[in-house]
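Just one protein chain is left out here, and the rest sit where they should.
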Amino acid sequence: MWFYMKLAWRNMFRNKRRTIIASIAIGIGLASLILTAAVMRGMVSNMIKAATASFLGEAQIHGKGFRETGEVEQTINNLAQVTENLKKEDIVDAFTLRTISMGMLSSPANVNAVMVVGIKPETETFLSKIDDAIGKESGDFFKGDNPREIVIGSKLAEVLEVSLGDRVVLTVAQAKTGDLSQEMFRISGIYSFDIKEMDTGMAFIRIEKSQAMLGIGDRVHQIAVKFKNIETASLKEIPFWEKYSIDGNEAVSWITLLPQMKAVLDMTGITIGMMVIIMGAVVVFGIINTLFMSLYERMFEFAVMRAVGTRPSGMRKLVILEAGALGVISIILGLILGVIVTLIFTKTGIDYRGIEFAGTTIHEMLYPEMHITDLIFFPIGVLVFTLVVGIYPAWVAGRMKIADALRKSL
Amino acid sequence: MRRSTILSALVVLLLFPVSIIQAETAKVDAKEIVKKMDELYRSSSSQATMEMEIITPHWKRTLKMDAWSLGMDQTFIRILSPKKERGIATLRIDNEMWNFLPKTNKVMKVPPSMMMGSWMGSDFTNDDLVKEFTFIDDYSFELTDVENPQEGVVYVKCIPKPDLPIVWGHIIIAVKEKDYSPVWQKYYDEKGKLMREMFFKEVKTFGKRTIPAVMELIPTHKEGNKTIVRYLDAKFDINIDKGIFSLRNLRARI
Partner (left out) sequence: MLMLKIAFRNIFRQKRRTILTALSMFGGFVMAAFFIGWSDGAYNNIIDMFTRNQMGHIQVHHKDYLDRPSMYKTVDNLPAIERILKETKTVESWAPRLYSAGLASVGEKCAGVRIIGIDPHQENRTTDFQQKITQGRMFSESPAGEVIIGKGVAKVLNARLEDEVVIVSQAADGSIANDIYRIVGILESGDEIGDRTAFYLPLSVAQELLVLGGRVHEVALTVQHLDDVRGVNRQLQQKIDDPKLSVEPWQVFARSFYIAMKADKEGMWIMLVIIVLVVAIGVLNTVLMSVLERRREYGVLKAVGTKPSQIVKMVLMEVNILGIICIVAGTAVGLLLNYIFSVHGYSLPEPLTYGGMKFQHMFSEINARSFYIPTITVIISATLVSFFPAIKAARTDPARSMRMH
């Protein structure tokens, strides 16, 4: 066996040009697979981020029934215990508490219905991008300590005809009694996502203020969670969901909150599958091509080998090992190429922001994400492929009739 | 402000009557002036027939209604015309409000969410609809001058006390010196832009009181919107059957 391996290896290098060309071709195939997987992951990440990072969060915890009715009395049960647990949770990167209620925001010019979100600035900034969406000239996200600060979207500011520092009045209905609660606020920040719904419908105030206005003590309606790994939220089987869906609460991932996104993601998953198949096919063609070419060219040589006594099994071994050798060289080349190219893109990102409309403020570059598993899985796959593909030429080589072969010439 | 806010403003004025008292010769202190003006309509009870004309860029309507009030807490209104709305009644007791719609024969309690939610495609300002008119306590007052002052009229600048849920920057009230009846009220935002005006006209005597019978509310920066309320008849400090302020009365057919 060892003999054949040495022979196979040396044979590969005899026709350097062909070997190099073929292995480059296959190597590029492998590199493409690595790059594609990384790009795909980056894309998926981006999509999830786009959907969740601006405000939603990757998972949310509510009191059961809150999502359907939005009733102010439906707060999270056992809040202290839940937050304790979340703090200790390994997979959780950050979480933030919010109150959510409908209200009316009035200015001297107009009045509008809004979703009032009471937040804790210190933790909210880790979860949502509202603070990032506030331009330099448009104030800030609760950097001061004035409890009467309110942050609204640009479209809402337009409707109400207000700007930074202006005075507005917020009206909400208290829990249980339904009595109205009104307070004065001053616009301290105006954000813009360039998405109508987000820029019109929400108003942010400090959570202590909203809790006081709603009369819910220190209860909250929603906990938004961000995981350390963006893929965690798409895993259905992790204990997280059950753990936080007790005591009359429910924990759901963004997939439940945004079912449309899931569809797009599934699509992407299927696409990756397709790509792998197609690239696999191309790689296969490349390998078959090379092996057969080398086979037919060296027909004479093989015939001689047979003539001096090599058995068909030996011939087959040789061919397969040559295929293997080709595979190994290709893998090495492919890995080097793949890793370098992907690493470059990982640092620089892929910029495809050339979309027709003005770019939205959260439009991100695509950063491919390479996983070690790719670097093991794919090369092994290619090697196995190579060997498998080599079976046919090997079989042909074994069946060759010596006399015919000797007579053949290119 | 939208036309519907004017509507609501007027509804509020009916539900939460601004009280303006009879004239008394008193010292010319800004706060005192406003107080006296505030008390002009205050009464232990009242009954009035009024007309409300609403003008918007899209339509024009005149509603005629009867209104009863007891103290500051209870009010009852029934709409007399136009025919489509005849029989619609509203009852307010403290913070709660009920509507009766004869067409559907339904008494509906006005929920807090309706007070705040986008109702009828409109926007009700809470300033007007819900808030108790606690003018005296919410502002600080000082005498002021205006361009083209009228004879016999004093002008008071009202500045909202800090941190109160009021959207205005300041309000200027024009009050007649001799009987403290209001002439006009002008509302400004914090930047000093005139946002709405209210004019009081046609002073008439109803029983023992002399008050402006017509109130005109004009939002200055929205074209074509105006609301005019006319008292056709009014009686103050009379005996009123408490039974009027009941859910049962909502359903009474007229």
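Which chain is which? They are A and B, in the order written, and residues in each are numbered from 1.
The rule is short, and it goes like this: a contact is a pair of C-beta atoms (placed from the backbone, for glycine too) under 8 Å apart; a residue touches a chain by one contact, two chains touch by 3 or more.
The shown structure was predicted, so the numbers you read here are calculated from the model rather than taken from an experiment.
When the full complex is taken into account, the listed residue touching the unshown chain is A:296, out of A:13, A:126 or A:296. Looking at B:32, B:51, B:66 or B:85, the residue that reaches the missing chain in the full complex is B:85.
Of the listed positions A:235, A:275, A:304 or A:387, the one in contact with the omitted chain in the full complex is A:275.
Of the candidate positions A:9, A:285 or A:377, contact with the hidden chain is made by A:285. Counting over the whole complex, subunit B has residues 3-4, 54, 56, 58-61, 82, 84-85, 88, 99, 101, 103-104, 106, 108-109, 111, 113-114, 117-122 touching the chain that is not drawn. Across the interface with the omitted chain, subunit A contributes residues 17-18, 21-22, 24-25, 28-29, 32, 35-36, 39-40, 43, 46-47, 50-51, 68-69, 159, 195-197, 259-264, 266-268, 270-271, 274-275, 278-279, 281-282, 285-286, 288-290, 292-293, 296-297, 350, 352, 355, 357, 360, 363, 366, 410.
In this text, only the chains that are shown with their structure count from here on.
Centroids built from CA atoms put subunit B at 58 Å from subunit A. Residue ranges of subunit B in contact with subunit A, taken from their complex: 1-2, 5, 95, 111-113, 115-118, 123-127, 130-131, 163-169, 187-191, 193, 195, 221.
The touching residues of subunit A, counted against subunit B in their complex, run 102-104, 106-113, 148, 166-174, 178-180, 182-184.
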